[in-house]
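In this view, the complex is presented without one of its protein chains, the others remaining in place.
Up next, subunit A:
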Amino acid sequence: MAAHLKKRVYEEFSRVVQITHEEAPAKKLRLSKPSKSAALHIDLCKATNSTDALQYLLHFARKPVEVESVEGVVRILLEHYYKVMNSVWVATVLCCAHTQDASKLSCTDVTHVDADVLSQETDNSVRLKIASLLGLLSKTQGFSPDCIVDDAINTLNNEKSHQVLAQLLDTLLVIGTQLPESPTVRLRLIQMACKHLSDTYFGVRNKCLKLLGCLGTVDAPLTKDNEGADVRDVQTIISDYFGDQDPRVRTAALKAMVGHRHHLMYVCLQACRLLTDDYEQVRSAAVQMVWVLSQLYPESIVPIPSSNEEIRLVDDAFGKISHMVSDGSWMVRVQAAKTLGSMLQVSPHFLEQTLDKKLMSDLRRKRTAHERAKELFTSGEFSSGRKWADDAPKEKLDRNTVYLIASGACGAFVHGLEDEMFEVRIAAVDALSKLARSSPSFAEKCLDFLVDMFNDEIEEVRLQSIHVLREISTHITLREDQLDTVLAVLEDSSRDIREALHELICYTNVSTKECVQLALLELLKNLNKYPTDRNSVWKCLKFLGSRHPTLVLPLVPELLSTHPYFDTPEPDMDDPAYIAVLVLVFNAAKSCPTMPALFSDHTFRHYAYLRDSLSHLVPPLRLPGNGLDLVDSRCSSGSVESAQLFLQQSLNRVSTIQNLEAPGAQELLNFTIRDLQRLGELQMELAGAADFCATYLRCQLLLMKALQEKLWNMAVPLCLKQNVTATAAAQQILEETYKLEFLYGGLESRQVATIHHVRLQAKALQLVLTARTRQGLDPLISSCEKFLQDIESFQRLFLAELPHLQDSFVDTLLELMPRLSSCKPVEMVKILQTTLRQSGLLQLRLPEQIHRATATIIEPTGESDNPLRFTTGLVVALDIDATLEHVQDPQNTVKVQVLYPDGQSHVIHPKPGDFRKPAPDRHRLITQVYLSHTAWTEPSQIEVRLLLAYSSSSTTSLSAPKLGWSDSVDGLQSPEAAVEGTIPFSKPVKVYIMPKPARR
């Protein structure tokens, strides 16, 4: 019976709502786009029970809403919210009085509904969802939520369910943050929050505190007298909840307080107490809190309890947080270790304690680290466990001098670095690096510990500590024993570790010539063991040499094995180890003019050879004697400025091309291109810019040539054959423009516009050519339309650049646009042809920084004569190692192409994990590609190269405004279909392979 009744009520009720809504919100609905809100409205009205309604809402939430219709949607949601409240009420009322007519009940003025009558359990979820949707909607860009503040607060007052209350408060928080300029709203919200703070449900208290934390003290330009009191109030209120019985509320209170950065000295003690809370989240928040305090008042003086000394607040906080590094929960330990890294104001002696397990005994004197190992067990009271029987009890100790735990910062990093969880260890290593960078003396001290970390069981940690050591290596000079331990890692089988270490050696300073020798020996050993490290080792020695010329000098005779009286045999020039030694010596000789005197004859010859073959490793040397002036011509080739000037002049010269006759112009272009190419080779700094210009000019040249062919004067039927060259030229220009656009980094939109302009010209050329060759109108019409679209999109994309394109091809076309879009294809082709031939060269302006993306395949080298043999039908893995320069987002764009002799080609997309980033603008690709082929009779070569994939849509989406919270993408879909392609950007490498037939 009851069920039946309820159903009837719902039926009647939903009908009622429909009627009422048709009048009132109809206007609002018209404002918005009808699709979204109306659909929602109808859906909600259709919903006969809460489950249905919830389903609709969930469905609705998945779709975005336009800005204009937000308000309408909000209204509908609120009304449904009231309806939900109301309907239950109606049900209740009806159950009590059977005869009451539901249709008489007006549900528009729901705020007067007496909430006490409601029993709402069944619909909590719906209201919850609505509340959360309100919050979501208020975040919509451009929608000002102040109109729904009242409603939200109203609902809050009438709400009984704790969950919904919490959600509503969350919504209010969103609204509050959306309206930072309105103090009245904020005040109201704070009042609401204070009111609900006494709720029994922890979630509600949490949200209230969060709200107070976020909105309580946004130090907006408020009147101080009025607001100041309120602010203090808010803080007192929040700090009251530090003692809440629920740990979640305590956490929220602490976090809210972290948001509040005013007048919270007195909270300090409470926060410190919470550091020993039972719950890890509270402790974690307390760590954060203490950190905030220490950052705010680093210099305040606080007393040490139980003694009459006073220390700086930041030191105190540092000690307290250090303590947390040995907390029971690893989350807190990670947090504490991370936090330590950002406390740079801490006093040095506190900092140094973090590396010491024993506090007082070691603070007394400073020891050299060399003595330390010895002193650790002779000076201290405690044995270190390093020497047999050294823990035999000795004399009675003065108990006041030895602290085991209350000693604060003592040994925090020693613990952190030894922690069980590698997350903590990494956090500790990071913190060490941050602190060491700001304090050279600390850097010196933490060296030993970092070196110890080279031996960690997790590779990530090892790698990280090597990186950190490299970062701080400017502060330190490695001693021989330290270098020894560092170099021991060179034998590591992990390539990453070795390369990181090479990088580290590049930056380290060593103190003695023995160190240099040791490093060289170890590197040669490394080279011997892992020949693939060749380049990296050479580079490493280059830096080692140029850093320590005076230390290398006494070693030279030994290194080059020269003898004052006897001639020694000439070493093998192909030996990588010998090259390594030479690299070291030559780089040292650069800043040590006395060194070349020690060279023997063959050394000079080898220098000349290496200077040519490995010019990036061997510096130019000013060599004296025997008439052989080895001063390289290249080093005298002027400075960057003059090269830049030359580049600019060449470009200016080209701009005069308009005035020249066709042959002269072509010649000028040819010369300029040649000049630019040579310039790029000479000046590495300008290589990108010069290449870019050269390529651009080549496009122009091609275009010019194509336009000046005879075929234009011929009759259409005759030119079928001749226009092959022109078509090819058009095609090539297109390709070149894609290269220009995607291969070079650092382009400004001005240049991009110029490139697109050339592309448009090429397309026009293509169109004209098709018109001349092909018969039949249909294909022509479609390509004409496509061309028009291209022009439009050009105009849209480069609206800002159009003024710079005066008198250009596009400019003319745009003027003629009305005619073009209405005329017939044949006519259009004619117009295009004339405009094309009349249009001149567009002046190229050079951007500040321009880099060409390049790739070098280091491995395979392509020198091997031994074919890679494998069984047909199975795969063989080919290791590829390549360096990529100036490639943006290589994970998505770089691909590997394998070309088989039969013309078959494979494109392989390497895994994102295969890319490493050793330096900015440089990537390293170390991957494996799998090869397979049917059986061959004899070995043959395949080609491997790297491709840069591009998609023209990627640029459009970049320049197009970001799509908002809307799903109407179909309107904005770019008419220009995305052109995707690849540009080969590395030299192909040949690999000898031999698939054998499978043996049966």
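The rule is short, and it goes like this: a residue touches a chain if its C-beta (ideal position, glycine included) is under 8 Å from a C-beta of that chain, and two chains touch if they have at least 3 such contacts; residues count from 1.
Here is the rule we use: contacts and distances are computed from a predicted model.
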Protein name, per the UniProt record, of whichever chain is missing from view ("50S ribosomal protein L20", "Synaptobrevin homolog YKT6", "Sterol regulatory element-binding protein cleavage-activating protein" or "Integrator complex subunit 11"): "Integrator complex subunit 11"
Omitted-chain contact residue, chosen from A:S326, A:T512, A:S600 or A:S749: A:S326
Per the touch definition above, residue among A:D456, A:E522, A:D675 or A:D691 touching the missing chain: A:D456
Residue of A:S493, A:Q806 or A:N866 in touch with the missing chain, whole complex considered: A:S493
Candidates A:D151, A:D170, A:E352 or A:D419 - the one touching the absent chain: A:D419
Residues belonging to subunit A that touch the chain removed from view: 198, 200, 243-245, 278, 326, 328, 357-358, 373, 376, 380-389, 391, 393, 397, 399, 402-406, 411, 414, 417-422, 448-449, 452-453, 455-458, 485, 488, 491-494, 529
